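Removed from the display is one protein chain of the complex; every other protein chain stays in position.
The first chain written gets the first letter, and so on, giving A and B; residue counts start at 1 in each chain.
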Amino acid sequence: MSIVLPLDEEQRDALQELLNISMGQAANSLAQLIETKIDISIPKISAVTPTQLYSLLFETKDAFYTRQSFLGDVHGEVMSVLSQAGLSEVATLMDYDEPLSKEDIQEIILELCNILAGACLAGLSEQLELTTNLNMPTLFLPDKANFDELQWQHSLVMEVQFVIAISSFSMRVVFCLDDESLARMKDTLDELLA
Amino acid sequence: MFEQLVGKLPVGIGIVDEDFNVVYLNDFFLDRLPHNMRSCYKETPVVELFQGQGKFLKRRLKSVFVLQHPSFSYWEQRPHIFPFKSSRPITGEETQMYQNMEILPIKDKTTGQRLACIFLQDVTAQASYFRAQQKLSEALKKEHEAQRKLIRKLDTAQSQLIQAEKMASTGQLAAGIAHEINNPIGFVNANLNTLEQYASHLLAICDGVKTQLEHFTDDLKEQISVLFESNHYDLLKDDITELITESTDGLTRVKDIVENLKNFSLETTEGTQVVDICAVCHQLITLISAQYSSPQYKLQCEHEKVEVMGNPGPLKQALMNVMINAAQAIEEKGFIKLTVIDAAQSVTIKILDSGCGIPVKNLKRVFEPFFTTKPEGQGQGLGLSVAYTAIEQHQGKISISSKEAKGTVVEITIPKQSTAAASCCEESEVENSQAT
Partner (left out) sequence: MSLSVLVADDSKLSRRSVIRSLPQDLEYDITEATNGQEAINALSESEFALVLLDLTMPEVDGVGVLEFLHARPNTPNVIVISADFQPEKQKIVMALGAKRFLRKPLDKEELAMALFELGYL
């Protein structure tokens, strides 16, 4: 089952480009901090049902998951999926000492999410001239049953992927917007396109 | 006014510059500084003022200055960034303060200088509560797990008991039936033999009369011919032999069944002796392949000889029955593989076939006496029951697993030194036996 994207082609294109720019900024931020090259994907924009969102998150095998919400002109949640593979190399780049404790790993995951998701959202908001504040990320484990019980019908998701070139580490960031925020963002996009 | 407010806020607020030197600390931080430092904390590197997690704090501050993006830290991962005591050093359960920290990039409005603002929250109460909860939940989880294990054990024990009960009662029943049927079969068989002889005598007489017919008078000839015809002598003569042969065959079958039932109840008198499982397997393959030629047979023995103490009759019968099932499961092409695994205390025989497999719903019932999926008259449904009882008598295990259209594996494990192998089946220990 495919759902009609609640954006027209121009809006989608614009949003994709803005995301692309935000990702560039996010990747550059992290690259600066850990002094290594980061590859970025072409952002994907789609509308999903709760079940589809669940499978989207679980495309990566053996992963860590975090979520954080953002408030302000637009509201929503950011979910990040981080591969377990390559994480220890990234930890070394982030100046952590081996061996990593469970707490170290959690801290690294949260920090990576904070940096990448945060920078991405900040970039997007800035370009759209919207104000958003991202809350602290928390670890979570998506549960299929919970997703099946979610109240919403479908949600706009924006998905971006970062890959750290020298390790096998990859991270996907999925932005979800609520309906009201989607309407606001569409208006803003239209202003931009006018 | 705001300065006072910030000073008194119940969270730690500290501001550092790009060299990580302290610009401002509110009362929350100041109250926790050593007394002599309180007046001269400004322009001091923050990591000097608060030792312990210096490396981490520096890293986070650097990240905030470079990225101009807030940074968070939670007590779960890093409980004590600043070396502060718990706010209840006397009555509290925790000695050190649990902290959540947030660092925000800020800018001095007048000078444009980049600064970082550290917020520190005392979450000791939360953390302490959370940890207590966690301990509780862990204890509950353990208990729950233990209970689940117990329930599983009980379940298995129960199904084993039911199975054993079934086998035992059917075994007794079978023995009883076998005994009861044996007597009548004895005299029916004897009578039938006599009847066969009598019949042949009678036929001989009649045939004698027929050949002497020309010597009789016409009248007599006529009368005798009418007698032969009215009694359908030709038909009768053909049929009587056939009837008797059929009855004898039928009786033989009944005898077979009774024999099997007796096997099933294992009222065999052979004693315990050394049985070479490898030799038995060789023998079986020779026997079975003569009858069922389409499968390929393979035998894999670790050693040339693998000996157990056991009752050769029932053991052979058990293996034979399993093998026959395997052979019959293969219609055209396929293989049957026997593997004999020689362990220290026991021997395991795996009989694997690439045949049609057993549907899940039937798998549970295969050891039940008289359970069969063969058309009526073609199987008694006793093969695996007999095998089960025989293996149980040897204090062994027999288990079966199967996948439809893929094949079946029957695994039989018998201890090398079975203590009760020679004694009768009744009330034997069922602890090790298991039927799937």
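As a convention for this text, contacts are C-beta pairs under 8 Å (C-beta built on N, C-alpha and C of every residue); 3 or more make two chains touch, one makes a residue touch a chain.
Computed from a prediction, not measured in an experiment: that's the story for all the values here.
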item	value
Partners of the unshown chain among those that are drawn	A
Of A:L7, A:A27 or A:A119, the one touching the omitted chain in the full complex	A:A27
Positions on subunit A where the hidden chain makes contact	10, 13-14, 16-18, 20-25, 27-28, 31, 36-38, 40, 42, 127, 192-193
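Going forward, only the chains that are shown with their structure count from here on.
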item	value
Contacting residues of subunit A [partner subunit B, same complex]	29, 32-33, 94-95, 103-104, 106-107, 110-111, 114-115, 118-119, 122, 134, 136-137
Of all residues in subunit B, those that touch subunit A in their complex	55, 59, 62-63, 66-67, 69-74, 76-78, 102
